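Of the protein chains in this complex, all but one are displayed in their positions.
Chain IDs A and B follow the sequence of writing; residue 1 opens each chain.
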Amino acid sequence: MAEKTTKRLAIIASKGTLDMAYPPLILATTAIAMDMEAGIFFTFYGLNIVRKSTMNSLKVPPLANPAMPIPMPNLLGALPGMTAMATMMMKSWMGKAKVASISELIQIAIDGGVKMWVCQMAMEVMGVKKSDIIDGIEDPVGAATFLDYAADSDISLFI
Amino acid sequence: MAEKTTKRLAIIASKGTLDMAYPPLILATTAIAMDMEAGIFFTFYGLNIVRKSTMNSLKVPPLANPAMPIPMPNLLGALPGMTAMATMMMKSWMGKAKVASISELIQIAIDGGVKMWVCQMAMEVMGVKKSDIIDGIEDPVGAATFLDYAADSDISLFI
Partner (left out) sequence: MAEKTTKRLAIIASKGTLDMAYPPLILATTAIAMDMEAGIFFTFYGLNIVRKSTMNSLKVPPLANPAMPIPMPNLLGALPGMTAMATMMMKSWMGKAKVASISELIQIAIDGGVKMWVCQMAMEVMGVKKSDIIDGIEDPVGAATFLDYAADSDISLFI
């Protein structure tokens, strides 16, 4: 019997902030470029990455994030407008470093054959309908579908 | 020599918020239902998931979480009572979607044979005693016990 030679990357994307939307998409598209297989299971807040109404307005939290390159006192971070500023700063850095935008990365992932699943349970919990999800994503599935895929993966990551 | 056929899921649960208490328990109980093996190593804030005094009062942070389904300005999120409100909202969504509670999921995991470990070092750091931990959990172990288990796993996740 021939040995499996194609490597596989299986990712759970559970965060809905702009900074944590990049890692699953960058890793999956890099994997595809290396001729690996890759799949992403969007669940919990991660649904927002592939949700029409939110995918272009993901935000970076300025609060409770002492690791921000320009540290902000928490009281300042609580002022209205600071989330917008932190988000704008990150978009500007990403642009300067010539990193693709979230929507560009999603398109590269879909075109490259990354499996893109949305979690049925998270959709019910958060009241998200299939029509709220962007095109190119498979029908909602349960965690079992992801585990079945990940069980034959070489790299599995919860992001 | 027969090949290992049972798949194995190894999880580190390091977060103590209500929203991040669900993923390890849902994934592990789903894996068991699929006839996989599953183990969870509770460490750092994740100890609170299996701690008698906290397991029924885990909370959702409303602050620094721009991905909350109903976004809240940070200044509003800093007001007393907002953590309680965000927590109540999540419990209500989970209930509507017929998701089991944390304590129900823990019981399903224990009954289903999920390995449940607590991290000895984290217990010392946080001043948690063995008597503070719920029944059905194994004696405290070090990270080596988890790594040994995970080294033969097919899926490993840090949550």
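Observations on the structure shown:
As a convention for this text, a residue touches a chain if its C-beta (ideal position, glycine included) is under 8 Å from a C-beta of that chain, and two chains touch if they have at least 3 such contacts.
Since this is a predicted model, take the numbers as computed values, not measurements.
The missing chain, though absent from the display, is touched by one residue of A:27, A:108 or A:134; that residue is A:27.
If you put the missing chain back, the residues of subunit A touching it would be 7, 9, 19, 22-23, 26-27, 30-31, 33-34, 36, 61, 63-69, 73-75, 77-78, 93-94, 96-97, 99, 154-159. Taking the whole complex into account, subunit B touches the unshown chain at residues 10, 12, 14-17, 43-45, 48, 54, 58-65, 77-80, 82-83, 121, 124-127, 142-144, 147-148, 150-153, 156-158.
Operating definition for what follows: only the chains that are shown with their structure count from here on.
The best fit of Cα atoms from subunit A onto subunit B calls for a rotation angle of 120°, in steps of 5. Here the spacing of subunit A and subunit B, counted between their Cα centres, is 21 Å.
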